[in-house]
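The complex appears here minus one protein chain, its other protein chains still in place.
What follows is chain A.
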Amino acid sequence: MELTEFIIKTLTILVVFVLTLLIAMYSTWGERKVAGFIQDRMGPNRAGPGGLLQPLADAGKMFFKEDFIPALASKWLFIAGPSLAMLTALLASAVIPFGSTFRYDGVEVVLQGVESNIGILYVFGVVALGVYGIMIGGWASNNKFSLLGAIRAASQNISYEVAMGLSLIAILMMSSSLSLGDIVAQQHGGNWNIFYQPLGFIIFLTCSFAECNRVPFDLPECETELVGGYHTEYGSMKLGFYLFAEYINMFVSSAIISTLYFGGYNYPGMDWVYNQLTAAMGTTTGHNIATLIGTGVFFGKALFFVFFYMWVRWTLPRFRYDQLMNLGWKKLIPLAIINIIITGASVLFLKPFITSLLN
């Protein structure tokens, strides 16, 4: 690999990393503001204008608290738990396409950490690993409530991964590519997958709520039954990492939902804007500004889904555990399989029929 290419890749990955962290940080602020709005109160408003410095204040508090490890806990695994949770949460954002290309000095830079031909499988693998941080931390605490929380998290994640994978397969059957860049490029011109896969989208959305352990699926940290769930014994920055990993997961899954179903950086009237900009400012500057607008649209879509997570959290009550399992195994998985069959039949029979009608 050439040196310039290497430096460009390193910079892209760093930017993606910092952006993910920054957005996750301000999601904590956003969550409180949304909660405040829904419950008819102000939310954080003391630290900085509109409480904007609140995440920094929280981080400072977390860092300066006593770093406590219970006497009978397994020390290394107790530390490894939150670290793994952060690691797996941050890994997934590497393959998300944030925009099309930047032109600089005749070099085209793709706004994506790694363009991989197995992109969506990579995301799925990282999601599958996400449960280890919780399981290891919960077990290492040597506390019955933590262990129960960890086991709940594990069984919930395994159950919903199945339905999630099945709903993804319907997308893959339509796009016939595993690369996230290709899947986004195919949705150009209003061909968003949501119009073809409404059922798959609902299944995917429900499963991503369960995978992120968000309300109404936050049984692993259900305080009425399990004290604090898997992070009962955690304090200081280790607890902070667990909570922070949840927000990173939220952002990453929102980004993936907008990539898979809502056309990523595509927006209506994109070609017109592109032509106007390139005509007005030349192929380099115009192209770059058009890319920036696309990236802005992408972040708008992703942030809307982050907001959607918060909206659901402050609106819906929690499921009971048997209801959660029944929903996962008896409703979502059969629905996802029916969705696959319908998609397969449409790709085989309906698509040639419609194309023959149109021509």
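The rule we apply is simple: a residue touches a chain if its C-beta (ideal position, glycine included) is under 8 Å from a C-beta of that chain, and two chains touch if they have at least 3 such contacts; residues count from 1.
Methods note: contacts and distances are computed from a predicted model.
Colleague: Determine which name in "Peptide/nickel transport system ATP-binding protein", "NADH-quinone oxidoreductase subunit J", "Sugar ABC transporter permease" or "L-lactate dehydrogenase complex protein LldG" the UniProt entry assigns to the undisplayed chain of the complex.
Modeller: The UniProt record for the chain left out of view names it "NADH-quinone oxidoreductase subunit J".
Colleague: Of the residues A:Met25, A:Ala73, A:Ala89 or A:Ile136, which one touches the chain left out of the display?
Modeller: Missing-chain contact among the listed residues: A:Ile136.
Colleague: Please pick, from A:Glu161, A:Glu221 or A:Glu246, the residue that touches the omitted chain in the full complex.
Modeller: In the complete complex, the chain left out is touched by residue A:Glu161.
Colleague: For the chain left out of this view, which of A:Leu21, A:Ile151 or A:Val312 touches it?
Modeller: A:Ile151
Colleague: I'm checking contacts with the chain that's been left out. Which of A:Tyr26, A:Phe78, A:Phe102 or A:Phe124 qualifies?
Modeller: A:Phe124
Colleague: What residue numbers in chain A mark contact with the hidden partner chain?
Modeller: Output for chain A: 74, 77, 116-118, 121-122, 124-125, 127-129, 131-132, 135-136, 139, 147, 150-151, 154-155, 157-158, 161, 178.
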